[in-house]
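Here the complex is missing one protein chain, while the rest keep their positions.
For chain A:
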Amino acid sequence: MSGRVWLYGFVALTAAYLVLPIMAVVPAAFSAQSFIKLPPDAWSLRWWTAFAADASWRRTLVTSLQVAGLTTVVAALAGTAAALGIDRCGPRLKLLFGALFLGPVVTPVIVIAVALYAMARAAGLVGTLTALVLAHTMLALPYVVLNVGVSLGGLDRRLLLAAAGLGAGPWRIFRTVTLPLIAPGVIGGAVFAFVTSFDEVVLSIFLSGPTVKTLPVRIWEEIRVEYTPLVAVAATIMLTLALLAALVSRLMTKRAAT
């Protein structure tokens, strides 16, 4: 019996270690002081008003949302198409393309970042929205391909045959049968693409410029020098958006299960 108690105590500590430290930025963002002390001696919203009033911080948030939005659209379209294409291949090609799309996942991000930076410099694309969206799309694609692939795997092929037998063309079949059935996979992949882009730091550090800069890059630049409650506000915004995305994704999987 005591073994059980030890095990559960240990697991409770592990759960606390996984989750609680993440929350530390939240009280720091509501401090009334000019420096970060945890917990703050006094609370206020002054750093939230300061964030809202600061044009350069606001611009980084807008850039992040733009990049993440564009990445989501491009990755969802290209990734869904790719998953449909892979689905039509034989087992050997399936494996090959699967591995190719997973390349960016197993390669250390810093290596991709340096390689992309060199290329973007040569092409004059450093500090452009194009470079950031392309780079984030490459990182997000595998997740869309995997998600849609799983949905396609669970698709009852007899439905497609039935639709074809009733005289529907390929596009009609896709629009009225395939797409509604794989929609949870597409949306799940899209949500993940959004978060991947919104959270991404390493590639963005190398590809951002003085005018086009994402929110995480600004946070990174600030905390390397000193950290103020203003940075904690920015971090809390990132935390909240990721939480929302996690909730949406959970609702989608629940709906897919019922």
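One rule holds for everything that comes next: contacts are C-beta pairs under 8 Å (C-beta built on N, C-alpha and C of every residue); 3 or more make two chains touch, one makes a residue touch a chain; residues count from 1.
Operating definition for what follows: contacts and distances are computed from a predicted model.
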Fill in the blank from the handout: Of the listed "Polyamine ABC transporter permease", "Phosphoribosylformylglycinamidine synthase subunit PurL", "Putative ABC transport system ATP-binding protein" or "Acyl dehydratase", the name UniProt assigns to the chain that isn't shown is "Polyamine ABC transporter permease"
Problem - Touching residues on chain A - with respect to the absent chain - result: 3, 7-8, 10-11, 14-15, 17-19, 21-25, 28, 36-39, 74, 77-79, 81-82, 84-86, 88-89, 97-112, 114-119, 134-135, 137-138, 141-143, 145-146, 157, 160-161, 164, 170, 173, 178, 192, 195, 198-199, 201-202, 206, 216, 219-220, 223-224, 227, 231-232, 235, 238-239, 242-243, 245-246
